[in-house]
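All protein chains but one are shown in place.
For reference, chains read A and B in written order, and residue numbers begin at 1 within each chain.
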Amino acid sequence: MGNFGQLMDGFAIALTTHHVMIMVLGVLLGLVVGVLPGLGAPNGVSLLLPLTFTMDPISAIILLTSMYWGALFGGSTTSILFNIPGEPSSVATTFDGHPMAKQGEAVRALTLAFTSAGIGALVGVLVITLLSSWVANFALRFGSPEYFAVYFMAFASFIGMAGGSPFKTLVSIMLGFAVATVGMDTISGEGRLTFGLRELSNGISFLVVVIGLFGIGELLLTIDEGYKFEGVKAKLKLSTIFRTVAEMPRYWVTIVRSALIGCWMGITPGGPTAASFMSYALGRRFSRRGKYFGKGEPEGIVAPETADHSAGSCALLPMLALGVPGSATAAVMMGGLMIWGLNPGPMLFSTRPDFVWGLIASMYMGNLIAVVLVLATVPLFAFILRAPFTVVGPLIAIICVIGAYTVANHMFDIWLALAFGIVGYAFKKLDYPLAPFVLAVVLGDKAEDAFRQSMLSSGGSLSVFFETPLVATMMAIGILLLLLPFISRFAGAVLGKGNAAEAGDGRHA
Amino acid sequence: MNISRNAMEVATALVTALAGAAVCYGAMENGIGWTESGPKPGYFPFAIGCLILIGSTATLGQVAWKSLAAGPAGESGHADSFINGPGLRTLAAFFLPIVAMTAISAWLGLYIGMALYIFYAMYFAAGFRLYSSLLTTVIVVAANFIVFEKLFMVPLLKGPILEYFGIY
């Protein structure tokens, strides 16, 4: 096990007092920027970058990645408490996290999220440690058709999931695609759906969409429901944290499934956002408690959080080995790497093993530190919810407005967020599913680019999606996932059993 | 004023249909065909617009069919209310000040917009006393200013008044 020996060397580098201090500092800073949607991880990292110019690269990357972990945890906090996802990948956490917090169980929701995120991250780093050389080569096998197949799988797992009217799901997902289309087209270099409006030619930012749809939409719903913000009832008992941690082994099936999905999507170009959505969707389908998803179900928090963080950790490897960053934050870090004089690429592993393995070792440490620190902040965050809504409401509104503005310093984005707020409110009340909308906004343009790149390189032949075993397998799984609801409905009709028994043991599982 | 759920369903479906039509129209500018080397830039957007139109029309049909099935008296659950008068007023009382804050911010900068909004929300909406409302306003604005401008160096829109006083 050459990797293991190198990891030990890495620990020797990462475990100095100096580096542990840096990790604590980074995580704390990350928590602050993660909690304030107006700042966010990319802002935080780019702010710290100038400070790192005088540091050695290992300390610098440890500082930046620790901040990144902190920001990821902080982002989950706002998702759960205020329904405002700080990062695309924490959107799926709002689906069950926020309902649970509204029912007065904010402490439990936060603890569940942080613990499963920590577990997910550790699984991710473990995969990196064991498979580092293999992963880098595997990632090279992904051409445009393979990219498309990965996105297709993520969509397919989600489509059949949404209950309610299929037409409303259709409208919702297609509106999401339309939003993703606005702006400059990669393939043709033309502006699309801008209607001659200068503000639209920059495209519509995902963050503006979710701040409106989820943040402002949720505020309006809360008022509509008569201020039923039940955080007040929440008792701040430290023991809840420990009880919830002890509860984790019960969800081991979900954790294993989600970690696997996360690692797969992290190694392939799917990334953390697709991973968390897919894990949520599959959790809802395969878990025995699937029908309670969306109402504050613990597994509905565990599934996306585990997948999000295992994907986030795994995605670091292709990034270092190929130099293609998976997120805005990663892109800033990559820029840092080059300024420190390191070129990301396959040779980084042999030319600077101290850097790579020091970083990997610091990921174990950084995530452990992050989990401990973030659990310590749980009572503080839960306390915020105890304030009356007449005070918290306007504060959240200000956070949303500033958050929308800081995405690109455009006033227009605030107006857009307010408009999406009304859309979110109306859609939620009329049972239009919001999740497919968001997924389409995040992955829509990437999927379209990959599709059109495949078409350009194959000369317009669709058979390119079934040419190699890799892409054909992924497409087949995608199609299977798409058809699964129909298959299971058919099987259910034929076999005619199971439903009643399952509903019976549901609540006590 | 009472808005029934059905009316809202119809209104929403009409708005999404309009959005779909707009998307179709916008896509026409980029060419909606399929060439030898794959789709033109407008091909997918056009299809997306059409699907939005189809989905919206089907939703309209569903609403119409259900309300017909429920009978003219509308005795079943389909005629329930989306929002009633007092509800709408509370909602507007919360949302319109945010709109006003945005409008003022675009003109005088985010800090002034924020200050006026918080003061309104504390003094008029929440019914705090004058001094505690003023105090809250000052704390919120100062906290934002320090966090964004000083600690994290993310400049927010200042507007002419702050510029005049040399705050940038």
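A few remarks follow.
The criterion applied here is as follows: contacts are C-beta pairs under 8 Å (C-beta built on N, C-alpha and C of every residue); 3 or more make two chains touch, one makes a residue touch a chain.
Here, contacts and distances are computed from a predicted model.
UniProt lists the omitted chain of the complex under the protein name "Tripartite tricarboxylate transporter substrate binding protein" (options: "YeeE/YedE family protein", "Tripartite tricarboxylate transporter substrate binding protein", "PadR family transcriptional regulator" or "Heterodisulfide reductase subunit C"). Only one of the listed residues, A:10, A:34, A:57 or A:183, touches the absent chain: A:183.
Contact with the chain not shown here comes from a single listed residue; of A:322, A:368 or A:422, that residue is A:322.
Set against the missing chain, the residues A:84, A:154, A:220 or A:348 yield one that touches it, A:348.
The chain not shown here touches chain A at positions 42, 46, 49-50, 53-54, 140-144, 183-191, 198, 201-203, 322-325, 328, 330-332, 334-336, 338-339, 341, 343-348, 408-409, 449, 453, 456-457, 459.
Residues of chain B that touch the chain left out of view are 37, 153, 155, 168.
Here, only the chains that are shown with their structure count from here on.
Chain B has its Cα centroid 24 Å from the Cα centroid of chain A. Residues of chain B that touch chain A in their complex: 5, 8-9, 12, 16, 19-20, 22-23, 26-27, 29-30, 34-42, 44-45, 48-49, 51-52, 54-56, 58-59, 62, 82-83, 87, 90-91, 94-95, 98-99, 101-102, 105-106, 110, 114, 117-118, 121-122, 125-126, 136, 140, 144, 147-148, 152-157. Considering their complex, residues 33, 36, 38-39, 43-44, 47, 165, 167-168, 170-171, 174-175, 177-178, 181, 185, 187-188, 190, 192-195, 216, 219-220, 223-224, 388, 390-391, 393-395, 397-398, 401-402, 405-406, 409, 411, 414-415, 418, 421, 426-427, 429-430, 432, 448, 451-452, 454-456, 459-460 of chain A touch chain B.
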